[in-house]
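Note that one protein chain of the assembly has been removed; the remaining protein chains are unaltered in position.
After this line comes subunit A, so read on.
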């Protein structure tokens, strides 16, 4: 019982990073109606730039953070221009294939610039672990949860309390109606892409700083985790993305503890497949139906 509770807590910390990745995917899919599978690799570019800035000028966590945001933003804009803005509106498949092609570019670019298997990344400042009725809340996890919570709060304010958020939701609801209502759809789509990059960069930063290192496999890893969490939560729903990320984190932590690493993958993908069939609307779709809440 205690193990179960402990795993759940550890899972929530890991899941909060998954949730941010899933939200990034959801934002892009919401306004574009297309899949950007180069999302993970774009974040990876940022994380590696952070690692490089740190190694070059021993910039520490602050410097690495700024560089991570800048790198993820630049890489995302590159993907947006070539794979989304430049491709005709009715060719969603072409955008996806193109984002895959740019993924290959980004991944090889990173592998060329950082030949090692892993590259060091500045770690989080040490915090004391908190003990609570036999459970251990790790200092790192507290920090991860705090940062993810702040990011989510700011995002929520932006989406539901600002004019830009209103435009974004209008675009997600219907591109035609938004255009008729004098929303500059191209500008809003571009800015949403940038917003997703920043959210993803927060996730990348938290993961890299917790591990203290990054590898060129991070791009694939982040794309898979984000997509899986998004689908568990329910495609197109921000609240679903949050729930899906946490659920994925908890399931992974439990399966890892009780069944081991090899069985964890089987459990996660088996459950994902069953979940997609049994719950096509995802966790968020259990309560809400239809299109009333696309973003």
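By definition in this document, a residue touches a chain if its C-beta (ideal position, glycine included) is under 8 Å from a C-beta of that chain, and two chains touch if they have at least 3 such contacts; residues count from 1.
Going forward, contacts and distances are computed from a predicted model.
Asks: Which of the following names does UniProt give to the chain that is not shown: "Aspartyl/glutamyl-tRNA(Asn/Gln) amidotransferase subunit C", "Amino acid/amide ABC transporter membrane protein 2, HAAT family", "Fe-S cluster assembly protein SufD" or "Sulfurtransferase complex subunit TusC"?
Replies: "Amino acid/amide ABC transporter membrane protein 2, HAAT family"
Asks: Where the complex has a chain not shown, which of A:10, A:80 or A:107 is the residue touching it?
Replies: A:107
Asks: With respect to the chain omitted from the figure, which of A:5, A:62 or A:97 is a touching residue?
Replies: Checking the options A:5, A:62 or A:97, the one contacting the hidden chain is A:97.
Asks: Of the residues listed, A:1, A:133 or A:277, which one is in contact with the missing chain?
Replies: That would be A:277, which touches the missing chain.
Asks: List the residues of subunit A that touch the chain left out of this view.
Replies: So the residues of subunit A touching the unseen chain are 29, 35, 37, 82-83, 86-88, 91, 93-98, 100-105, 107-109, 112, 220, 224, 227-228, 231, 235, 262-263, 265-266, 269-270, 272-273, 276-277, 280.
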